[in-house]
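Missing here: one protein chain of the complex. Every other protein chain is in place.
When the chains are written out, they are named A and B in that same order, and each has its own residue count from 1.
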Amino acid sequence: MSRWVLGEFRSPERMVEAARALRASGFLRLDAHTPYPVEDVDAVLGLPASRLPLLALLAGVGGAVGAYVVQWFTQAVDWPLNVGGRPLHSGPAFIPVTFESAVLAAAGAIFLGVIVACGLPRVTHPFLDQEAFRSASIDGFWLAVAVDGSEGVDAAEGALRQFGAAVVLAVEGRR
Amino acid sequence: MTAAVLTRLTEGRRVTWGAAAVGSLGLLATLLGGWAAPREAAHGYLFAFAYWLSLSLGALIILAAFHAARARWPTVLRRSLEIMAASCPLFALLFVPVALAMPHLFPWVALPSGLSGHDLQLLAHKQPYLNVPFFLGRALLYFAVWGAVGVLLFRWSVRQDAEPGITERAVRITLYQRRLASGALPLMVLCLSFASLDWLMSLEPLWQSTVYALTVGCGAVVGALATVALTAAFARGAGQFGALMGPAHFLRLGTLLLGFVCLWAYCGFSQFLLVWIASLPEEVTWYRARLDGGWIAVAVALAVGHFGVPFFLLLLRRVKQHAGALAAVGAWLLLMRALDVYWLVWPALSPGMATFHWTSATAWAGVGGWTVAAWGLLARGGYTVPVRDPFLPHSLRVPRS
Partner (left out) sequence: MSEPLPLAPVTADPLVVHPLLEERRPDAQLGEALLRPVLTAPGMGWWALVGVCAALSVLLAVAITITFVTGVGTWGNNIPVAWAFGITNFVWWIGIGHAGTLISAILLLFGMKWRNSVNRMAEAMTLFALVCAALFPLLHLGRPWKFYYLVPYPSSLRMWPQFRSPLTWDVVAITTYLTVSVLFWYLGLLPDLATARDTAKQPWRRRVWGLLSLGWRGSARHWRHWRTGYLLLAGLATPLVVSVHTIVSFDFAVAQLPGWHSTVFPPYFVAGAIFSGLAMVLSLLIPARRALHLHAVVTQAHLDALARLLLVSGLFVAYGYVQEHFFGWYSGSPYEMHVMNILRTGPYAPAFWTVFACNVLVPQLFWSARLRTQPVVLWCAALLVNVGMWLERFIIIVSPLSEDFLPSSWRHYAPTWVDLSLLSGTVGLFGLGFLLFLRFLPPVPISEVKELQHELEASEAFAHDVSVRQGGAR
């Protein structure tokens, strides 16, 4: 069982301020839940840049190489067929499929990468049971503090109220 | 915001006169070389002329495109493009040697011996377009269009600088610039398209490719953007445009450069694939001339150096955001542009046999020296950014992403 304390703020600026203050007073396991991406929040929470570009590059190169090898093997090795006198290994003619496959592989990797990195699909997350938390996708800016034990809950609740949270909730559930 | 000041450009006199001197020497040397080897010198000169003109025209096209798109972020680097574009009329003067050397350059002017009956018939068919008076008249028209637009855009921008602030008149000048640029853009592109047919493609008058002009045009824009990246790295004195450009500007400039490098490669590859796969005798001659006998090395160098290397470098955010790194890529691309234009021009003279004649170098230095001197003269005493442009503040605080 994990515990969190959630606090709702009415504007992204106030939420970022509160996050900064919370981190300064020692609450490090923070997350923000907002209806749209908020500019400075990554820096305040100390989140590193996403590694997806590297994944995309690797998948793209892999897709390209794979497609070229398939074409070379099928046309020049396994089933040599003379088509209008063009060479069996027709490099220029293999470029279009190679390119498309690179894009397909990279796009698939990016999509799956986002899904996996975000821990989705997860439709039963304990936050989603909270009626008040619905505003997190509408007009509320929420901070989530992960805490241990009931004294942690009390401390986080106090801190969130102090930094101006309009609504404060304690949530318990499986991570 | 820091209390920086924008300064007028006062230095650079030595560079300007030095360039002019180098240019005059180079042109003189090319002229002397023309005495000994007229055909080689003519092709060398055409190569140099096409190279430097393409920088100026690329700047004109991209400048007009910025105006037409109402783009705000490039305002800070726009003056450099305006100066390059305003140097167009110089090339009308530099075109005179090309006009004089026409019999050495274009087979349709002085028909070489050994043409088949069919070839002669084709040339006769093209004669209403490919004849000397019409050719010269068209050149006059091209220079009139480019020159008028380039000079006007520059002069309006300088006149705007003299306004006491971002006044109503300053806003009106920006509006005029946008109108002129968007209205003239189709005409300028059409002129560039036919000029590339006249001056480059008709070196081999029996061959044609409809995407040729777009390849040349994309290459020209690559050259212009690379020049901007290079000058921005040098113009980093207090209040000059390179110092005002932040990572966000370099990022966008680099992305644009990447885009045009890709477009150039795309047009070039499309042409190659279609000619290669259809394998028609009247089309493959052009590639035979440019791939056989050592030219293949140049072609491979272009594929790798004009596309592969800059493509991967410009994918990296770190390279694009860093002024010095982007300038290095720009310098490399300017070298590759020279190789590309050389590869377009020279095989017409020596098909299937890679050669180099020293007049190409002297002509390159000659035309280049005069061009750089003209840029220096246009830039001197003025601001390096359009100080009264209503969008300069927007441009200066352009967001990162």
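Criterion: contacts are C-beta pairs under 8 Å (C-beta built on N, C-alpha and C of every residue); 3 or more make two chains touch, one makes a residue touch a chain.
In this text the structure is predicted, and so the values were computed from the model without any measurement.
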Self-check item: Residue of A:21, A:65, A:104 or A:155 touching the missing chain in the full complex
Solution: A:104
Quiz item: From the list B:24, B:270, B:285 or B:355, which touches the chain that is not on show?
Solution: B:270
Self-check item: Interface with the unshown chain - residue positions in subunit A
Solution: 12, 31-38, 41-42, 45, 47, 49-50, 52-53, 56, 67, 70-71, 74-75, 78-79, 81, 83-84, 86, 90, 93-94, 96-97, 99-101, 103-104, 106-108, 110-111, 113-115, 117-118, 120-125, 127-128, 134-139, 144
Quiz prompt | Contact footprint on subunit B, counting only the chain that is left out | solution = 1-8, 68, 70, 121-122, 125-126, 129, 166, 171, 174-175, 178, 183, 186, 189-190, 193, 208-214, 239, 255, 262, 266-267, 270-271, 273-275, 277-278, 280, 383, 387, 390-394, 396-397, 399, 401
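The rule is short, and it goes like this: only the chains that are shown with their structure count from here on.
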Quiz item: Which residues, counting only subunit A, touch subunit B once they are in their complex?
Solution: 84-86, 92-93, 95
Self-check item: Residue ranges of subunit B touching subunit A (in the complex, touch as defined)
Solution: 269, 272-273, 276-277, 279
